[in-house]
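For this view, one protein chain was removed and the others were kept in their places.
Moving on to chain A:
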Amino acid sequence: MLRVVKPKNARSKRAMEAREPKEIEDPRTVIFVRGTHTGEVVNGAMKDLMSLKRPHAISFSKKNVVRPFEDATSFEFWAQKNDASMFVLGQSTKKRPNGLTIARMFDGKLLDMCELGVDRFVSIDEFKTAKPPPGHKPMLHFASELFDTHPRFIQLKSLLMDLFNGEVIESIYLSGLEHVISITVAPSSEKLASVPDAQTDEPLPVVHIRGYTVKLLTSGQRVPRVELVPMGPSLDLSLRRHRPADPELWKAAMRRPKLKKQDVEKGLGKKRKNVEVDEMGDLRGRVHITKQDLTKLQTRKMKGLRGAPGEDERESEDEGEGIGAARPAKRKKKAP
């Protein structure tokens, strides 16, 4: 645990404020960590993933003794030090060769983790195409029925979405849609797709990650025709160990902010009608009442106005209507 520091100058204060929790979060910073031993494949895979994640990526290029499935304290320490909330750990051991572990943090604590084994890797450099500049958002394509049913693949989808595209944005340049990351799961048995809690002994199918650049061709309509060109990296991954999120922590991480005032006014929530604040700062409400029935109003009786016995009723009616017209239908009342 790092000690709580009080900022000594305005710059460090600003830097600390930038790290405080926000309602709308910044994109996750990912730290790419090398484990005790990394082979050529893992190094290449991490380098390519990092090039896709830039500028929100930090590289830890020295070797580190980390075993996140046994002890996650070093991840927690680095997360706090670097204000990072995601990790990609590359580690190659005899038991688990070419392993990539994707870990996600919440509030400085480890949320969930998934270990993937790299079976096949083709680097981004081997495809002679234009590469996306740093900071460009990729389009994501997930293809498999397992992404909807199987908990391991639901977690994988969530992790990969967070890794590549986790930031909530308001708008995007349509001309800036340049590359695609496609994640496809190999065909799986019926049993794996139907059993939701994954208590089968069947091996999980391979996951293919492919990168493509997008070519938008004219189609004679507003929507262009899409063509894809392989860009790399292309990875074939197998699912290994994982750690699901703690339900309490997950619940806390999924908490959403309340609707904003402007959203409420836009119609997303309830709006307070007929209530306003006047220039004196008093709260005023407007109450609409039904039209008053003035036909039976008793006005002043005078001897001079009294006509013949038959005329009496008609005259008083006229008078009543006159008063009614002069009064406003709407009245302002002070709200209770």
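We take it that a residue touches a chain if its C-beta (ideal position, glycine included) is under 8 Å from a C-beta of that chain, and two chains touch if they have at least 3 such contacts; residues count from 1.
As a convention for this text, contacts and distances are computed from a predicted model.
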Completion exercise
Expected UniProt protein name for the omitted chain (select from "DNA-directed RNA polymerase III subunit RPC6", "GPI transamidase subunit PIG-U", "Glycogen [starch] synthase" or "Ribosome biogenesis regulatory protein-domain-containing protein") would be "Ribosome biogenesis regulatory protein-domain-containing protein"
Problem - Touch list for chain A against the chain that is not drawn - result: 20-23, 25, 28, 85-86, 104-107, 111, 137-145, 147-148, 157-158, 161-162, 165-166, 168-175, 177, 180, 182, 184-187, 193, 208, 210, 212, 214, 216-228, 230, 245, 250, 252-257, 277, 281-283
